[in-house]
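Would you mind keeping the following structure in view while I ask a few things?
Partial complex: the chains shown occupy the same locations as in the complete assembly.
The chains carry the letters A and B, assigned in the order they are written, with residues numbered from 1 in each.
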Amino acid sequence: MARTEQVEIVLGNLGYAVGMLEDCPEFTSLIPEVRVNLVYALPGATTPNEVAAVEGRITAVGGFPRASGMPSLGASDHMARLIIEVRNYDPTVNAGINFKYDKVVVDVVKEYCSEHRILFGWIDRTKEPAEVAKRDGASMPWKIKQLVVSSGGVPRLFYEGEGWGKEPLFVALGKDAVEVATIAIEIARRYRQRIPSHLT
Amino acid sequence: MARTEQVEIVLGNLGYAVGMLEDCPEFTSLIPEVRVNLVYALPGATTPNEVAAVEGRITAVGGFPRASGMPSLGASDHMARLIIEVRNYDPTVNAGINFKYDKVVVDVVKEYCSEHRILFGWIDRTKEPAEVAKRDGASMPWKIKQLVVSSGGVPRLFYEGEGWGKEPLFVALGKDAVEVATIAIEIARRYRQRIPSHLT
């Protein structure tokens, strides 16, 4: 398949997934302080410029999730590098989405993983060696290795525990943006039923 | 090719084209009162639900074109039906964009057509029979037939003259959304050089 066609498929799948999220008011409860990023990597991507994401990420406006800009290549750095790194362990992963971490979300995700027999995992940032944290670009390989080793494989749902100056976050991985958005929406719906409405 | 993949290609190509327009401040001068719609029809589309367009169209904010929402199927009615109708005469047309009509735009488009040996045309709405205008859904087939007959083929660039209660508008047609956005951007750049800046 030509590269142009691959780009179109990736941008189109991502745009469709954004529309799904924007139509889901329950997902608003899962938007973290740093906003939601939804990314989808081109086949063989080695840099963030070959990974599509939402410009300005997805935030909450008027009770609904809203994309700040269009899907485009190079619009994410952190999540893009995460997908690229994960693929070294599991080449069937192409897309990812991040969402809010709290104790109730942990419960909901664990139940979801157990029902669907999905591997669950977490990155323990307190174990990150100081010399890794300091070196530019060294953190991501360390984190993904720690995740895969401690989980016994690539978990499709995991969280990155809070770090110094870092909000803790959940991540869902999958084959394309629509798949990870579908998972995130299902988790959002279960989460909304669990929390009292005055807390949202 | 599976329908899902076709949808992704269409949405992705459209999203990419929207990004091109949003990055082009000159295109702001070509945005008409009714805003810009950019549409791309799926293969074999017979209804607007099989045609992708920009939700809320494209308007001007802060000197730049800005899409109001995401590309999605069913987001356009008029332009979608126009593409579907045009395909009865030229099945290689899949996408279209509308933009502002004025005398200077006419000059610029005519030069562009002459340089690129593109057929130029126009729809003369004053010739529309009253009984056609009155009947719901009858206008579009009449207009496209009038356009094709008077132009001697399907023109890739044409305008629809002003009608009673209708702003006159230009339309560019092409094989995909990126192609028609590219044409519209080129025309916008030439147009901006032609008009005094105090008029924009």
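Here is the rule we use: a contact is a pair of C-beta atoms (placed from the backbone, for glycine too) under 8 Å apart; a residue touches a chain by one contact, two chains touch by 3 or more.
All figures in this text were calculated on a predicted structure; none of them were measured in a lab.
Of the identical chains making up the complex in this file, 2 are positioned in the shown model, whereas the full set numbers 4.
Throughout what follows, only the chains that are shown with their structure count from here on.
Chain A and chain B have Cα centroids separated by 37 Å.
Residue ranges on chain A touching chain B, taken from their complex, read 5, 7-16, 18-19, 22, 67, 70-72.
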